[in-house]
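With one protein chain withheld, the remaining protein chains of the complex are depicted in position.
This part shows chain A:
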Amino acid sequence: MTVDVNKTDGPADPTPPAGPEAIKAIPVRHPWRYVSAVIALALLGAVVYAFAQGEINWGAIPDYFFDDRIIDGVLKTLLLTVLSMVIGIAGGVLLAVMRLSKNPVTSSIAWFYIWFFRGTPVLVQLFVWFNLGLVFEYINLGPIYKDYWSSFMTPLLTALLGLGLNEAAYMAEICRAGLLSVDEGQTEASHALGMSHTKTLRRIVIPQAMRVIVPPTGNEVINMLKTTSLVSAVQFFDLFKEAQDIGQNAGSTVEMYFLAAAWYLIMTSVLSVGQYYIERYYARGSSRTLPDTPFQKIKANMLSLTNRPAAGGGA
């Protein structure tokens, strides 16, 4: 046995490879990877043990997982997410165009809107919408519609206004960044071809801005799906509120929170996959090879795992 001075040089195999033969070196050892893996696994085990010890009636979760009320709550959560995002994106595009316009009045109004809605918590906004009846007794749209504020402002409308108008402020900034990211030469080339401002925006600038706009918008959708849980505070029966109700009646509060968390996780996971495909669509023409789809990525990871030499630890 030779003395092991340098760990990177293996003690065995002293004959150097002659000519362009494939190198058969002993790989670098990473002992700390094993150590950190063991620590991480121990901590994980402790957490799992703690939860297994606690008095949680795990059986209640599958019992209620596909309960009619839960499914109804899931659908309402999805509906609220989609509608709020539609309001948010439409409002955001409008505000972004207003902010970029040369008219100082419209751009200041847009600035003020964004300042206000981004600067106050969405929960506070929800309560304000819900209780505006204290200020306006009636809602009066002339001959079209007239009613008490309290019966006009249903939980659904409160939730939609609260979440949608708040989202518009964030979407406005995302859209503005996207529009500004497109090279000015594109607008010039389009104008030089005789295309109008609107056509330039619609056909040339916006499709390119989408590459910058889509990834953060995907994040916003996922965020929105989770933020909808706040609307239980204004008596809207979304997934969270339904789960809470069942939990209180059946005496399994914590279990139902776990159930709700599982549903939220499932929905956000599905959304992340969808986001990937939309990003691929808008990446066309920008990179020579399109990024892998999630499935291709998983496949590639599996292959690299099985092909990986045994030296790599599990950190």
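Rule of thumb we're sticking to: a contact is a pair of C-beta atoms (placed from the backbone, for glycine too) under 8 Å apart; a residue touches a chain by one contact, two chains touch by 3 or more; residues count from 1.
Methods note: contacts and distances are computed from a predicted model.
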Notebook entry, point to check: For the chain omitted from this view, which of "CheW-like domain-containing protein", "Amino acid ABC transporter ATP-binding protein", "Putative zinc-finger domain-containing protein" or "Succinate dehydrogenase/fumarate reductase iron-sulfur subunit" is its UniProt protein name?
Noted result: "Amino acid ABC transporter ATP-binding protein"
Next item on the list: Kindly state which of the options A:Gln208, A:Thr227 or A:Gln244 is in contact with the chain not pictured.
Entry: A:Gln208
Notebook entry, point to check: Of the listed residues A:Ser181, A:Ser196, A:Ser269 or A:Asn301, which contacts the missing chain in the full complex?
Noted result: A:Ser196
Check: Please identify, in ascending order, the residues of chain A that touch the omitted chain?
Finding: 183, 185-186, 188-197, 199, 203-204, 207-208, 284-288
